[in-house]
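My structure is below; once you've seen it, I'll send some questions.
And then chain A:
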Amino acid sequence: MMYLSQVAAIIAKDIAAELRTREMLSSMGVFSILVIIVFNFALELTDRQIVLTATPGALWVTIIFAGMLGLNRSLAVELDKGCLDGLLLTPVDRSAIFFGKALGNALFMLVVEVVVLPLFVVFFDVPLIQPWVIVIVVLGTLGFAGVGTLLSSMAVNTRAREVMLPILLFPVAMPELVAAVKATAGAMAGLPVSEWQQWLTLLIVFDVILIAVSFMVFEYVVEE
Partner candidate 1 sequence: MRPKIDVAGSVLTIASAALVVTALALVFLWAPREITMKEVQRIFYFHVAVDWVGFLAFFVTLVASIAYLRTRDRKWDILGAASVEIGALFLTMGAVTGSLWARPVWNTWWTWDARLTTVAITWLVYLAYLMLRGAIDDPQRRARFSAVYGIVSFVTVPLTFASVFFLRTIHPALFAASTEAQGRMQFETGLGSARMGMTLMLCVIAFTVVYVALLRSRIRLEQMADRVARLQQEIVG
Partner candidate 2 sequence: MSDWMNFKNAIFLVAAYGVFWLGTFLYVLTLNQRQRNLEKDLEALEALVEKDK
């Protein structure tokens, strides 16, 4: 119980900090809207087939880029304000810090996705508000936030700072992206789960492995 309350405390702190300024959420939100508008013009909307094939990819690109904005912000703030050092001084389990930050980042991404999904429905007329699609989005977000938190905590400590994160994260997140896009396409089309279940399996496997590995090595990143 101690552990969970530590995690919860870290999440609560992040939420409180964000509620005060709303900087991160607003920048993630505005960015997502911009990306959607660009896709609006980039995709040939008259051809329904093209729209159906392209929207899952467009959706995940939007989520990934907005997510990276959030990840960068979240960890950069910790570094600048010295919050991480403060946290490390407390007798909190290192892994609790990881889960707290990761879940917090996932939460912010989910909040943005609550806005993005309906926007996609409105602009592209695609049936995204379905149970399976939501499950896939949540799974994808958790995995991405997990490994993203780890890599971001390294990236902000380098000379290149924010630029480093996409370089580190993209190759690692690639299989998750492919699986998420394919699963979303299957779910969106209303196909039975058996048709696209290998993508769902891959997504879950990715999440489990990468979150487990990230949580195990996180302590090596923050030890100073």
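These made the cut because all candidates are chains of the complex that A comes from, given by their letters.
Just so we're on the same page, a contact is a pair of C-beta atoms (placed from the backbone, for glycine too) under 8 Å apart; a residue touches a chain by one contact, two chains touch by 3 or more; residues count from 1.
All values reported here derive from a predicted model rather than from experimental measurement.
**Q** Consider chain A on its own, then decide which of 1 or 2 touches it in this complex.
**A** Answer for chain A among the listed options: 1.
**Q** Using the touch definition up top, name the residues of chain A that touch candidate 1 in the complex.
**A** Listed in rising order, the residues are 147, 150-151, 154, 157-160, 164, 167-168, 170-172, 174-176, 178-179, 182, 198-199, 202, 205-206, 209-210, 213-214, 217, 220-221, 223.
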